[in-house]
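Excluded from the complex is one protein chain; the other protein chains are retained at their positions.
Each chain carries a letter (A and B) given by its place in the written order, and its residues are counted from 1.
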Amino acid sequence: MQTFIVVLALLGFAAVGYTMGRARSIMTAGGTPKGLHSLPSYYGAYTAMWIGLPSLLLLAAWLIVQPQIVDGLVMGGLPSAMTEGLSSSEYGLLLNDIRNVATGNISSRGDDPAITAAAARLSGLHDTGFILMIVAAFGIGAGGLAVARSRISPTLRARNTVEKVINVILIVSSLIAILTTVGIVLSLLFESFLFFTHVPFYEFVFGLNWSPQTALRADQVGSSGAFGAIPLFVGTLLITFIAMMVAAPIGLLSAIYMAEYADPRFRAFAKPMLEVLAGIPTVVYGFFAALTVAPAFRNAGESIGLDVSSESALAAGVVMGIMIIPFVSSLSDDVINAVPQSLRDGSYGLGATKSETIRSVVVPAALPGIVGALLLAISRAIGETMIVVMAAGLAANLTVNPLEAVTTVTVQIVTLLVGDQEFDSAKTLSAFALGLVLFFITLALNVIALSVVRKYREKYD
Amino acid sequence: MTEPSTPTRDVTVAAKPPGPEQLANRYTKVQSRDVNVYYGEKHALKHVDLDVYENEVTALIGPSGCGKSTFLRCLNRMNDVIDICRVTGRISLDDHDIYDPSLDVVQLRARVGMVFQKPNPFPKSIYDNIAYGPRIHGIAHGKAELDEIVQKSLERAGLWKEVSDRLDQPGTGLSGGQQQRLCIARAIAVNPEVILMDEPCSALDPIATARIEELIDELRENFTIVIVTHSMQQAARVSQRTAFFHLGDLVEVGETEAIFTNPEDSRTQGYITGRFG
Partner (left out) sequence: MTDATSFPPGTGSGGRPTDPARRPLVVSPHLARRYARERRFRLLGLASVATAGLILLILLGSIVSKGYSAFWQYNVDLTIEFSAEELNPDGGPVDMETLRRANYLALVRDSLKREFPDAAGDRSERRKLYGLVSPNADIVLRSMVLEDPGLIGTTQTVTIKLSDDMDTFAKGYIDRNLPEGDRRVTDLEIGWFDHLNSEGRIHAAFNVDFFTQGDSREPEEAGIYGALIGSILTLMVTLLVSFPIGVMAAVYLEEFAPKNRLTDLIEVNINNLAAVPSIVFGLLGLAVFLNFFGLPRSAPLVGGLVLALMTLPTIIIASRSALKAVPPSIREAALGLGASPLQVVTHHVLPLAMPGILTGTIIGMAQALGETAPLLMIGMVAFIVDIPQSFTDPATVLPVQVYIWADSPERAFVEKTSAAIMVLLGFLVLMNAIAVLLRKRFERRW
């Protein structure tokens, strides 16, 4: 919050600089903007940039670097007996305790005088750093102001400079998307690499047994855990399959009905209805699955003598299918509408009925696009998290029986990472390995689907 | 500006004009009386009376937007597909009103087939394109019969020799002219009585156009053909009778030779001499 206020203050400073630069340019031109190369507002923007850019960049760098330095100083200041021979996770715990004490929270080591002292030191350094940061940021801003003031003259090409800088900012903005992807790939690869130093790759990909509970003490039985992900992959595919069995027919038939049969009044009502279905947060679907659908299936099963798990793959899959219906239908709707009318005319001209035309001409013509839509839907189902977290199980059963509980890749990622985690344990790292698999599978599906759909569109454009 | 009494543009009337005995024996296959078409508020076709005779080619000409396609689409009720389109008046096929509510469009279209401006083969194999109509109408009994229909239709459309060895390949892979002949074969396969063609050659090169024109002349023997064209040469080459439309009115209809050599209406004359259109 404090930092936020500093940022606002710097922006205010830049705004002040704007008016100063404007006024300055008019003054240098002899009181009238006529002789200036650019409009006075560009001189204002020029000055604001000289203030805002360096000071905000400094602020960002400071915020990233300061904690590292402060932590180093604090830990260095501890009695060497406390820090010697600590593993990196123990080091992290100790630091965490000091932070907790410093922010006034209760900590397990709160009464240790060394810790209390370190905490005081931490807050002290933190405050000093904050003040230094403000001074530095405003100092550099003032420097920028001085530079801009000295450069402003009627011949300064303020507009060109400002536009060049803005252009760079625009380019950087559009690179953020790439940076995000790079960040995802690198962080997943890095943590997965660490994981594969603990667990062999082939065991992860081909192992039939998943129980990541690593023990707290190294000498405990079964401390190694088992990281065979096949049960997760099978569970994910099972639930995805069930979801598609629900979403594909209902979504496709709805799309066909909306595109080919429905009159505008019906469409005006049904389209928003499907959009509402699409706009419901997945956590709501998860709640619905766990509290309404799963018990209903269980009771229905009981009444006909079937033993349905209360966390059955069926319930999670069906609700996930419901969630995906609007996705399938709106994508297919677009695709079906892209089929040229001339093909329909050709069929009607031969005396085909509407349904014959749809089944033998429109759907085959739209098939590549429909396949693309279904692939996107599958990718969506594989990556969906909340429904399965709330309605599917945790136990990694290797089964394809939809009435039993299975677990999925996303469920395991959440379970492994929610709650207390130990850094660098195989258990925590395995979540990133699962994330890597998830990312690349959905990426592959998306790339294929998008290129299929694009080719399809080009065909009829 | 002097009004030329004879058309200055040289149009050769090549199609065989009907002989006197044929003229006497003419049978009216399709008859339209006081047909009006509206697209919403727009009055696209006004009071059209037109007879189409059996085993002849009737050409509809006129400047673009004058309602030729609209009229053509009335004859097999393709306008039903357009929501805002409204048709009044009477159109009959063999004396049956085709807008009779008890009549079935699907069956009508089986008897009045259509070929469109742009070739529109279905994204299926050549064989399936042709077999589509017979299949939906249940015309063929058994594979052998269907094979025979496909072959005959392709032969009559003059396409058999070119495609007999690749019937299982997609129809969309053919050249434009071949595609249009495929569409004609597809229409023939249902064995209709009337074939409507809406500028069937406008998307084709001259050689393909010549092939289709030849084909139309051959088909006349077995079918009644109504063709829309914007090319007067084409109308003159293939048709026995020609109807000239202008701004939604049917201005003049008569023997092709007469229309081109001695039009009655000044608008017709203006059009065929190339002063507008």
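Convention: a contact is a pair of C-beta atoms (placed from the backbone, for glycine too) under 8 Å apart; a residue touches a chain by one contact, two chains touch by 3 or more.
None of the values given here were measured: they were computed from a predicted structure.
Which of A:Tyr91, A:Phe138, A:Phe241 or A:Tyr257 touches the hidden chain is settled by the complete complex: it is A:Tyr257.
Contact with the chain not shown here comes from a single listed residue; of A:Leu175, A:Leu208 or A:Leu367, that residue is A:Leu175.
One of A:Thr83, A:Thr116, A:Asn209 or A:Thr353 touches the chain omitted from the figure, and that residue is A:Thr353. Here one chain is not drawn; of B:Ser32, B:Asn79 or B:Ser153, the residue touching it is B:Ser153. The omitted chain makes contact with just one of the residues B:Pro18, B:Gly67, B:Pro121 or B:Pro134: B:Pro134.
Considering the complete assembly, chain A touches the hidden chain via residues 1, 4, 64, 67-68, 159, 163, 166-167, 169-171, 173-178, 180-181, 183-184, 187-188, 190-191, 249-251, 253-254, 256-258, 260-262, 270, 273-274, 276-277, 279-288, 290-292, 322, 325-326, 329, 353-356, 358-359, 376, 379-380, 382-386, 389-390, 410, 413-414, 417-418, 423, 431-432, 435, 438-439, 442-443, 446-447, 450.
Not every partner is drawn; the one left out touches chain B at residues 27, 54-55, 93-96, 98, 100, 103-104, 106-108, 110-111, 134, 136-141, 145, 148-149, 152-153, 155-156, 188-193, 221-224.
Here is the rule we go by: only the chains that are shown with their structure count from here on.
For this pair, chain A with chain B, the centres built from the Cα atoms lie 59 Å apart. On chain A, the positions that touch chain B within their shared complex are 340, 342-353, 356, 360-361, 364-365.
Contact residues on chain B toward chain A in their complex (touch as defined above): 76, 78, 81, 105-110, 113-116, 118, 120-124, 132-133, 136-137, 183, 186-187, 190, 196.
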